[in-house]
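Partial view: only certain chains, each at its native spot in the assembly.
First chain written, first letter: the chains are A and B, and each begins at residue 1.
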Amino acid sequence: MTKILVTGFNPFNHEKINPAIEAVKLLPDEIAGCEIIKLQLPTSYQKSEKKLQAAVEREEPDFVLSVGQAGGRACLTPELVAINYDDCPVADNDGEKREGQAIDPEGPAAYFTQLPVKEMVKAIKAAGIPAEVSTTAGCFVCNHVMYYAQSLRKEHPGMQAGFIHIPFLPEQVVKRPNQPSMALETIVTGLTAAIAAFFPDGD
Amino acid sequence: MTKILVTGFNPFNHEKINPAIEAVKLLPDEIAGCEIIKLQLPTSYQKSEKKLQAAVEREEPDFVLSVGQAGGRACLTPELVAINYDDCPVADNDGEKREGQAIDPEGPAAYFTQLPVKEMVKAIKAAGIPAEVSTTAGCFVCNHVMYYAQSLRKEHPGMQAGFIHIPFLPEQVVKRPNQPSMALETIVTGLTAAIAAFFPDGD
């Protein structure tokens, strides 16, 4: 049975909730005939690496889809590319701040995802939910995890990996005037459609 | 039993759906011990007047809350004030275009709502849904109906009336990049909270 590892981050930067892990928890255990394995990742440059690596070694998934919050975006955005660069004024959950350093000094400048981002966008839209391909996953832990998952492909070359950003939840924007949001149920439906789109012909 | 007339518009301007009437349809039949009477209004300057007037005369409601779509807004926005002015480059559903004319040449420049808009915003936010008071209902049929409902108070002075704007639904922004939206369920929950806030002490 095809295995899909879906990761979601825990809350960060004084938030009490992270829609990423909340949405991942609500995914069905099976999508398109594949087993969905759920993993919470800490919003930490270093610990997220360790936890992801352990899960990949343990589960040997066929696919990894990481989910993260992109506050301010109005739709679901599958990410095209991860860059070799950590840079954020906000500290991660371990208090580590990185301001302009390579994720892997020996690694390539970027990795493209193996996931079919255009098909994912089409499938999400077909479910009545707004989506578009994004060409930047930022420079914080989201991009870091997306880049790191790619680097694991050296040891797991058959594995396909990628990332999708999701908006704030409505409750998160109660104190953020004019910020777009998306209901958790809508996000879950969109993620499910995106995952089903990994398999163009349903195989 | 206190009667609350809640109106929602039908689709306009080439849309297939209007979240306003869809949300109104899903409201419970009773909120805070009050009877909820639902009314669909045509997106028409003239016909909306006739239909609203007939319903007010028939039902003699204690409250009128009209609901309309404000594409581009990210939260629920109870309206403070309606102005005596019709002006929109888009024709209404009868093909009537109005470009800068008074709704009632004998009427006041504006009417303030009798509804407790600040309390409504607080109640919606307490339900985990973003909201803010709006000081403009625009110049199309939404503002027109809000103004007209006020003018009916001459004959129905005990009636309190007002308006709330709601965002696009997710399915409506699939073809509108970067536009915020809100799930129908979220809107319904927010409207229910707003209506319950008409009664500060639950009476």
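Everything that follows uses one rule, which is that a residue touches a chain if its C-beta (ideal position, glycine included) is under 8 Å from a C-beta of that chain, and two chains touch if they have at least 3 such contacts.
This is a predicted model, so every value here is computed, not measured.
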**Item:** With 2 chains placed, the number the full structure-file assembly comprises
**Value:** 4
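Definition applied: only the chains that are shown with their structure count from here on.
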**Prompt:** Rotation angle for the CA superposition of chain A on chain B, to the nearest 5°?
**Reply:** 180
**Asked** chain A to chain B: how many Å between their CA centres?
**Response** 38
**Contact footprint of chain B on chain A as seen in their complex** = 74-75, 125, 128-132, 170-171, 173-174, 176-183, 185-186
